[in-house]
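To start, the structure itself, in structure tokens.
All protein chains of the complex are present and in place, except for one that has been dropped.
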Amino acid sequence: MSESNSTNLLEMLNITKRFPGVLALDNVSLKVKPGSVHALMGENGAGKSTLMKCLFGIYSMDEGKILFEGKEVAFANSKQALENGVSMVHQELNQVRQQNVMDNIWLGRFPKKGIFIDEKKMYEDTLAIFKSLDINIDPRSKVSTLSVSEMQMVEIAKAVSYHSKIIVMDEPTSSLTENEVDHLFKIIRRLQSENVAIIYISHKMEEILKISDEVTIMRDGQYIATQSSKELTTDEIIKLMVGRDLSQRFPAKVNKPGDLILKVTDLTAENQPSFYNVNFELRKGEILGIAGLVGSKRTEVVEALFGMRSLKSGTIELGGKVVKNHSPQRAIKNGFALVTEERRTTGIYPDLSISFNSIIANLAQYRKGVFLSDRKVYDDTKWVIDSMNVRTPTQKTSIGSLSGGNQQKVIIGRWLLTKPDILLLDEPTRGIDVGAKFEIYQLINQLAAEGKGIIMISSEMPELLGVTDRILVMSNGRAAGIVDTQATSQEEIMRLAALY
Amino acid sequence: SSSTSGSDSGKGKDGDLPAVGATIYKFDDNFMSYVRRAMDTAAKGKVNLMLNDSQNDQSKQIEQVDTLIAKGAKSLAINLVDPKAAQTIIDKAKPKSIPVIFFNKEPDASVLKGYDKAYYVGTTSSESGVLQGELIAKAWEANKDKYDKNKDGKIQYVLLKGEPGHPDAEARTKFAISTVKEKGIDVEELAMDTGMWDATKATEKMDAWLAKYNDKIEFVIANNDGMALGAIASLEKAGYFTGDKFMPVVGVDAIPEALEMIEKGKMVGSVLNDAKNQGKATIDLAANAAKSKDVLDGTEWKLDDSKAVRVPYIIVTKDNIQVGRDAYK
Amino acid sequence: MNTQASKKSNVSKWLVDNVIYVVLVLLVVGIVIASPDFLSMTNLINILSQSSSRIIIALGVAGILITAGTDLSAGRMVGLAAVISASLLQAGDYAYKMYPNLPELPLFVPILIAMAATGLVATLNGVIVSKFHVPPFIATLGMMIGVYGLTSIYFDRPPYGAQPIGGLSSKFTTFAQRGIPVGQYEIPYLVIYAIIATAIIWVVWNKTQLGKNMYAIGGNPEAAKVSGVNVARNLIFIYMIAGLLYGFSGTLEAGRVGSATNNTGNMYELDAIAACVVGGVSLSGGIGTVPGVVTGVLIFQIINYGLAFLGVSPYIQYIVKGLIIVVAVAFDMRKHAKKK
Partner (left out) sequence: MNTQASKKSNVSKWLVDNVIYVVLVLLVVGIVIASPDFLSMTNLINILSQSSSRIIIALGVAGILITAGTDLSAGRMVGLAAVISASLLQAGDYAYKMYPNLPELPLFVPILIAMAATGLVATLNGVIVSKFHVPPFIATLGMMIGVYGLTSIYFDRPPYGAQPIGGLSSKFTTFAQRGIPVGQYEIPYLVIYAIIATAIIWVVWNKTQLGKNMYAIGGNPEAAKVSGVNVARNLIFIYMIAGLLYGFSGTLEAGRVGSATNNTGNMYELDAIAACVVGGVSLSGGIGTVPGVVTGVLIFQIINYGLAFLGVSPYIQYIVKGLIIVVAVAFDMRKHAKKK
């Protein structure tokens, strides 16, 4: 297999990579042309990130070779990759949160004056980069004070600032809203015009068709196909990815909203600026979406419902009775569940097993006297793995070694095990592949059909429109309106989101 | 309460008395705890005694001396952690003309000589070792048939040393053995290890030695009674001191528990340092010095030619156990 | 993949995952080569019995480490318990009793009092850590200093001042020094206590809600909160259990040595933490097993005992000990070797 084509900027040939118990990459090849946007697609755990980490010197491959600009390379570490014109936006945010934005951007290559760091140049260069990319963030602000999407934009700016010949973007848009995605696409177009190649990984079909020139598809660690995007349709991509037809993106709705179950009145957060005077109602079997721009405080609303934030005023009535969720513990007792937005910080226990991660919110159910029933723990874990279709060798595997999407599925499974009355989902399908998304939508539907109340925050408009019954649109901390999904349009939602 | 004999910030009823600043190398040292009490008793109504715990750290002690001088101590009573640090303390006291009474740990003679207001109260560091050696030799000679298990005329001993580098540990180890040898007795060291003055560590070392040498061991020598007691715990576990299985054990300090063991015949003897008189002499000299009197004024103490008041050690065995008992009255 | 190769790789994987057990075996083999008579029942019993009270302490510390905490006050609590129990268990006819008029108490009373004292102190640690958000290092450092002061005040009192509290009643020393005769040997009670404590802790860690919560808190405290774990309450329990273990261990120390001082237990926490880490407990929390902790303690004790047994000179002992610890863990770390 050495039909090396000199027009390719990058050729990864026959790459194989094993982890203990997992064959993550099995003879995978990838060829990227200069100045092209090459999409890399596959289900969760297909091996996309692993392939890119092999390129970037984070993992060493077991077999195969990499040709970059016609020369064989094997970067021993990220430094070499960066120095040779490869940069990467990582799937998991890799930032030093205690430090400021410019420290993060110049980490590993600080500009110096003699032996000292040239802070002034750092600042000015950062500003210049931000300006050219149209990003509006103070280079001196601490990363930990940024919102997730701002952090993501900083990561993108950093990758761009290396002036690399190829930039890997591993799910760069998973925490961006539509405006920012457009912004990113502008940046990508510009890079393309400068003959920079982009390897673009995403689970958002619309983006792939819109931005990419070629698509390589992987399945279960194997190479499936590379095709020009123009010749592809969403359904074809999905078929190649999943290995079967998936005729619809959204399952047919079977839920019928019933009696009122949750009534939120005048909800106002204690620590402002945050949301205020938020009102809405939720019925049994109803799926209520929450839309809004970044910083519109959607997350804070559900966090408050779940007892993670203090309220200044307002009431939450569950089934006609006022409940006070002072803590997540209380909230869980009251029948709430929350799949949080930031999987890494508030979701997974990375070093612990899938079993542990599945059952941790539901321990009380396993008690027999003071002890926990191993049998029930095993059964429930099995249920999570099976019903959520988690790809893992065993129950004892640590969740940290799963692909991002599979981690997310375990977390959703965790909360389903608690059999909540009210299920709060904050960006539940972030980083999840289409097949799994479909499964999750099905689950959400099914839960709704069982009479649960479901609230789902999402920045993916098609998802909101495809899954929900009604949509609450937040704008700058206020509820700008509640619309009926059947009767609304993307434009109306955007208009409401920008209302205040 | 009187339990921890400090003094309050120079106020109270002792406030008007001349201030004596004192440091104890380690407050909870078995022996120093008695010296301290003797000092407290002697100081009552005579001087305002400001006591400090140097926590076995010479730097800390130096700092405490700074503090004491800053607080206006009229004389210093110093129980050195590290005898070679005496010069530094004199360097601090001399410019202010503050007299220094070292006690219990002896500075180099040249250092005492170098400052006319420096004195020493206590023993010679080596003396406890010498006396322990004499104790061993005497017990051996008297019980040779019983103690010399392999009948080779030599003492096969194991030795539990205190903290390595600690002047007492070094002196006791060296002089106990050399004294036995000087008495014409052959010795053979089976094992020597540090028990860091600690009973638990001593027990564990003794466990290992008993497992290895079993009845080859003929004598257990410990740098202090605490470790001797630890060794006895191990010996008891191995069946010693019941029936005719016996092991001679010696220590230093003659603490109450050791006296009890001597009484019961589980310990051959120990070496008593006279805490009462050491404490009293220290205060007597320091009080006189604080009042700018001659240090020996109105006392029965005598200075030898190196400006030291010597308070001797005493060997304690079953025969004179009352001497030990009296020390704790 | 053919089965033979996979078998081989399985063995090497097992080896890598279980390096500490291999280290343990290698250590013993090394010492036996240096001195064949090391291989005796007496030595085995000695090592086990010396490890016993340390295992109990280490299990307490390990629980706290797994919550991503630490406990510097462990050793001082051992001392507190040792001094309290010894002072209450002096033989009736002993001349230098701390409480001259105290009748001989039934064994369990002083043990419970000592455990109550350390349990209380440890609970306070837990409260300071979980309610006032003081980092465990500082909370327990403060406690370590404070408890030492307390113990010293209790210890250094009339009538006899700072003297080892000895003359323990024979039922106390029997409790800690004797054992169950089996043939010509005795299985020390200490070992049995350690086995019981180990079993209980194993159950707590693996079979109870508290145990799972402990791992959750250490594995990701933010996530634990969101998962509905009452972090504060669970933390307090974990510290309290540790305190009870220290207390029990402290009474064993007093009984084993036959006396106690305010310095009993000094620095035991360092040994315990180190043994936990050698045994695979992660200082950043969330990771650790009971067998690992026990093995860690055994490794330390075999090093200590073995070096003394071999008669290695004390200074060299320090160097060798330092070396073995580092090398053992360096081996162990190969399983986490980062570049994959």
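Think of it as A, B and C in the order they're written, each chain with its own count starting at 1.
The definition used in the following text is that contacts are C-beta pairs under 8 Å (C-beta built on N, C-alpha and C of every residue); 3 or more make two chains touch, one makes a residue touch a chain.
All values derive from a computational prediction rather than experimental measurement.
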item	value
Identified contact with the non-displayed chain, of A:S78, A:Q408 or A:N445	A:S78
Among A:T7, A:Q98, A:N136 or A:S193, the residue in touch with the chain that has been omitted	A:Q98
Residue, one of B:N30, B:Q64, B:T200 or B:Q278, that touches the chain absent here	B:Q64
Given A:K204, A:R283, A:R309 or A:K409, the one touching the chain that is not displayed	A:R309
Residues of chain A in contact with the chain not shown	56, 58, 77-79, 82-83, 88, 90, 94-99, 103-104, 107-110, 112, 115-117, 271, 303, 308-310
Footprint left on chain C by the chain that the document does not show	72, 128, 132-135, 137-139, 141-150, 152-153, 156, 270, 273-274, 277-278, 283-284, 314-319, 321-323, 325-326, 329-330, 333, 336-338
Hidden partner chain, residues of chain B it touches	3-10, 27, 50-53, 56-59, 62-64, 66-67, 70-71, 82-85, 87-88, 91, 108, 110, 163-167, 169-170, 174
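In the analysis below, only the chains that are shown with their structure count from here on.
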item	value
Smallest number of contact steps required from chain A to reach chain B	2
Chain whose Cα centroid lies at the greatest distance from that of chain B	A
More contacts between chains, A-C or B-C	B-C
Intercentroid distance (Cα basis), chain B paired with chain A, Å	71
Distance between chain centroids, defined by C-alpha means - chain B, chain C (Å)	32
Residues within chain C bordering two or more other chains	none
Two or more partner chains touched - positions in chain A	none
